[in-house]
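One protein chain omitted, others in place.
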Amino acid sequence: MPTARPIPSSTRPTRFGTLLLVLLAALAGARPSPVTAAGKTTLVLGIDISDSRTFDPARQFEYSPPTTMRAAYETLVTMTPGDYVHVKPLLAKSWKLVDGGKAWQFQLREGVKFASGNPLTAEDVKFSFERLINVKDQPAEIAENIASVEVVDPLTVKLVMADKSQPLLNILSSVTFAVYDSKTVKAQGGTSGKDAEKADKATAWLDQHSAGTGPYVLTSWVRNSELVLERNKGYWRAPAAFERVVIRHSSDSAAQLLALRRGDLDAAFNLTPDQLNGLGRDASLRIVSTTSLDFLYMTVTSGAELNKALGTRAARQALAHAIDYDGIIKGLMAGQATRPATFIPVGLDGSTEALTKEIGYREDLPLAKKLLTEAGLAGGFSFKLTYAKAAIAGTSYDVVAQKIQSDLARVGITAELDPMDQTTLRTQYKEGKSQSVLTFWNPDAPEPYLWAAASIQRVAKRVRWTVPKELTDLVTRAGGEPDPAKQAGYYREYQKALVDQANYIMLVQPVFRVATSRTVSGFDLTAAGWVVDLYDVKPAE
Amino acid sequence: MRGRRVLGLLGAGLVAGWLVVAGVSPSLVPYSPRQVDVMARLKPPSAGHVFGTDALGRDVFSRVLVGSRVSLPSGFTVVLVAAVVGTLYGGCAAYGSARVEEGLMRVTDLFLSFPPLVLAMAIAAALGVGVRNTVLAMFVVWWPKYARLARGLVLGQRSLDYVEAARGLGLGGARTLLRHIVPNTVGPIVVLLALDVGNAMITFAGLSFLGLGVVPPTPEWGAMVSDGQALIDQWWVSTFPGLAIFSVVVGFNFMGDSLRDWLDPRRER
Partner (left out) sequence: MALRYVLKRVVACVLMALAATLVVFLVAHTVPADPVLAQLGDKASANPETVARFRTRWGLDRPLWQQYAIFLAGLARGDLGESIASRRPVMDDVRQYAPATIELSTLAAFLTALVGVPLGVLAAVRRDRLADHLVRLLCLFGVSAPTFWLAFLALALFYGGLEIAPSPGRLDAGAVPPPHVTGLFLADSLLARNWATFRAALAHMILPAVVLAASTVGLVTRTTRASLLETLGQDYVRTARAKGVAEALVVRRHALRNALLPVVTLGGLAYAELLAGTVLTETIFSWPGLGRYTYQSAVALDFPAILGMTFLVAAVYLVMSLIVDLSYVVLDPRVVRR
């Protein structure tokens, strides 16, 4: 480094100048001109897949993997976008109740082959479902109503229910009930026996490959980086439109937007409402949307030991009537949300926007004040509102909580905000020690009974609500009712009771939006759990 | 020299200005810092809202002014308490036997190598979020550097000839301590303190940025920068609170810098 000649002082500034130039040159090279997508054989999606831990259907329990799983695996029945009441045939072409209503018997479609070439048989269904149950990982919970799986003949399988009054059909549409190739999975160390919890070794392989009947096959997954699916040439319907589907991980919405604009991505899944609203000016992009089945809600305890005022129903009802719901939806969610009356999201059997208008909570300050006076709390009261550092569709819970706090102050109710880390909050909440929690519910499967049962069982425990027997019976009746119209009637009664009880205040059911390039079409979003069926996505004409 | 004094006075002026603002801001502000108006959210700076509005439609200017009431005292408290405790600790260590001193200093090394973030999060989880608990967490990792400095200074002083001479003459230890050691140690510690307040404020703001610190809706500069972090197009939400932090810290640093030069015995007059 030291040279023989001393460096004259005049060159020193030049060194900085050079540095600056180098930096600027490098920066300049970073923003090439927009690229148009041509010769579309690969579909590239930008999704935040950081929550993915595994792609083994028997262990998968996170938010983003179902999109991939649905492309690689298929279930007996499925749901089409927008209709979450009636299941449609997929691997099963028909089904009926047998054994006095104790079991469902499914007739499988002929000629379906797995990506490996092996034919689909009832044995594979039995293996897949039993493995799910016996591996005893988290998703096994939603299979609790399956007592046993019987093979009637190579194309007929019978699912015997544990409790015939509880629903099963709608739940089977969840990707957790993926049917996979028993031969392939067994060869990779998979087992469905009673000892599967310890003995099964197929997960590592399933994280990098798929053994399903779906239109695509998982060929690689680099955690937090990217995921690649390739066309399944032996698919039982017409082959998929793309040779490859690449999901590129991106946790930054601004980066996704930029890449979408430049044509590097065909779709961006994680844009914020403000970014989406700003897309209107860009002619090469479009926004597809659907009302999700997720919601943000507020629990309010009935336990007087935790908060004397909240122990009174009138006080809770007053609280519910003091919140500016429209302000939250129009102001904070840019209008991109709806709101259910209570614990069943809009779109499922028995819950509609009309019902919310009819029996759901409304901002009504005079009523709130009246209720407070009735409860002997004319001067208001205070309580603790706990929430975690999270966001719903780009709006942070923090912001919603502060809005609620400001709303409630108008009738003299003081909400002390209590932000907490997710872990402590879940512990405290699940142990029933929270006065009021702002939290999120997203579906395991589009079956209203799952919500209703939860609301009167485990969630009721958390809010210290002793549920009257009539309500429990009503929910049981609704769950076992095969006729959708009658079922809707039961759920209407159930919702009225919950609204009256005022332990759960629904705030926002967001509209899920994805921005796509106009070079692709068929992006029909669904709220059933897998966001979009990639088989439907095709290059635009 | 004159330049440095000007800077020092400038710094003192900045700090004093903010102290005044912290004191009287609630009566100065055009809007209540808690006034929510969702339909006026994220509006750019204008005549009505000098610094624009945030995600809940609250006036950023008012929140920045009132935020000084939390952001200023928290950093200062941490440093002051850490300095006092640390100095006492380090001073005592310097007086102990070599073994004792070694042991005590190893303890400070342990605290120094601690990731403050993890500690702060653990304390927040155990005791709850809030200014007091965050200050506590910061204090735990802050005092070691004063201990180190104090020990070094006291050791240095003790070995000085005149101290040895005084002891040889039979003058009591306490008198030596008060008359000679303390005056010569206080200077560098005060300088470090002045320069450190800025650091502490920034660290506190950083912890608030991560979700510790204040409980909403109390305005605090670090938390406010965090609120606007994802809003690149609505730059005003994060820029102005950050500017406030910057201006206070610059003030303290100018002051400390001047102080250091003034106290430096080697400077050329």
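Order of writing sets the labels: A and B. Residues in every chain begin at 1.
FYI, contacts are C-beta pairs under 8 Å (C-beta built on N, C-alpha and C of every residue); 3 or more make two chains touch, one makes a residue touch a chain.
Fair warning: this is a prediction, and the values are worked out from it, not measured in the lab.
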{"item": "Chain not shown, its touching partners among those shown", "value": "A, B"}
{"item": "Option from B:Val70, B:Ala93, B:Met138 or B:Val249 whose C-beta touches the chain left out", "value": "B:Val249"}
{"item": "Contact residue for the chain not shown (choose from A:Arg53, A:Lys88 or A:Lys486)", "value": "A:Arg53"}
{"item": "On subunit A, residues whose C-beta touches the chain left out of the figure", "value": "2, 6-9, 12, 15-16, 19, 23-24, 26-31, 44, 46, 53-54, 61, 136, 138, 141-142, 222-226, 248, 250-252, 254-256, 258-260, 262-265, 268, 389, 421-424, 426-428, 430-431, 441, 444, 454, 457-458, 461"}
{"item": "Contact set of subunit B toward the excluded chain (per top definition)", "value": "3, 7, 106, 109-110, 113-115, 117-119, 121-123, 125-126, 198, 202, 205-206, 209-211, 222, 225-226, 228-229, 232-233, 235, 238-239, 242-243, 245-246, 249-250, 253-254, 257"}
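Just so it is clear, only the chains that are shown with their structure count from here on.
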{"item": "Chain centre separation (subunit A, subunit B; CA means) in Å", "value": "44"}
{"item": "Contact footprint of subunit B on subunit A as seen in their complex", "value": "253-254, 272, 274, 324, 327-328, 330-332, 389, 396, 398-399, 401-403, 405-406, 416-421, 423-424"}
{"item": "Subunit A contact footprint on subunit B (complex, rising order)", "value": "34-36, 38-39, 41-42, 55-57, 121, 124-125, 128-129, 211, 215-217, 227, 230-233"}
